[in-house]
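Quick one: structure below, then a few questions.
Only one protein chain is missing; all other protein chains are in place.
Let's turn to chain A:
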Amino acid sequence: MTARLRFDPVALLIVPAVAYLAFAYGIPLFVLLARAFVVDGVPSVSSFVRFFSDPFDWLVIGNTLRIAVAVTLVSLAIGYPTAVALARAKGAAQAAILVAIILPLSVGVVVKAFAWQIVLRRDGVVSQTLVALHLWDTPQRLLFTETGLVIGAVNVFVPFMILPIYSVLKLVDPRLDEAAATLGATPLYRFFRVALPLSLPGIVTGIAFVFSMAVSMYVVPNLLIGDRFQTLATLTGRSFLFMRNEQLGSTTAVVLLALAVATVVGSAALPRRFGGAS
């Protein structure tokens, strides 16, 4: 009776999840891959060759990545300080911040997108504020621009950046920072050598969450920028729904999937490169 061969019945607990994923995710994924890699009944990469040889498709890939990267970076820039504030806050203040982050998640994406349509208009509150602050000479429109899309998308996705970072920061012993201070480390040094490396696992999870959602978002670009700005997700949707071109739709979906997976895997390598210590 070796330890290696002993079967732990606890492992059975994973069966429902595996069965569900195989049914709801595995089978459709297999069908999708089969459609993309089989042309006229023969295995072929010709649909990918056609896709990548069209300059327009590179524009679409560029749009998709640019927006996803921008959304992720802005979410990180806003989300990290928020997560720190949330982790340091006590009692009622902490509860208030937490509610402010979590409650908006219960509002549907479509509702938020429609709200941004009002806020980002030429006579909307953002434009008026910027004019009042003399940052803009005349009222301008943010709606149906890339900037507007990033603003709207960050609003939808930023909780998914804050929450993982917060859950990691919460576990970090605050005395580590104090210890570094007693040893004479400057605040900047303490942040980059102590606080940041310790919070990296949360940052990585947040980036993976936000990026994979932003790269494949469909409703938000549809409502905030319209039909003139194609991303891989909107191109996939219209290929299936309107052009009835399943070959193109599965090809773009596979490209999108590859981009999302590459980013998640790549971001997991981040802590090793970045902190080295963790």
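Simple rule for what comes next: a contact is a pair of C-beta atoms (placed from the backbone, for glycine too) under 8 Å apart; a residue touches a chain by one contact, two chains touch by 3 or more; residues count from 1.
Here, contacts and distances are computed from a predicted model.
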Chain excluded from display, named as in UniProt, from "NAD-dependent epimerase/dehydratase domain-containing protein", "Ferredoxin oxidoreductase", "ABC transporter substrate-binding protein" or "Benzoyl-CoA reductase, bzd-type, Q subunit": "ABC transporter substrate-binding protein"
Which of A:R50, A:R141 or A:R193 contacts the chain that the document leaves out: A:R141
Hidden partner chain, touching residue among A:Q230, A:T252 or A:S267: A:Q230
Residue ranges of chain A at the interface with the undisplayed chain: 56, 59, 114, 117-118, 121-123, 141, 143-144, 146, 222-223, 225-230, 238, 242-243, 245
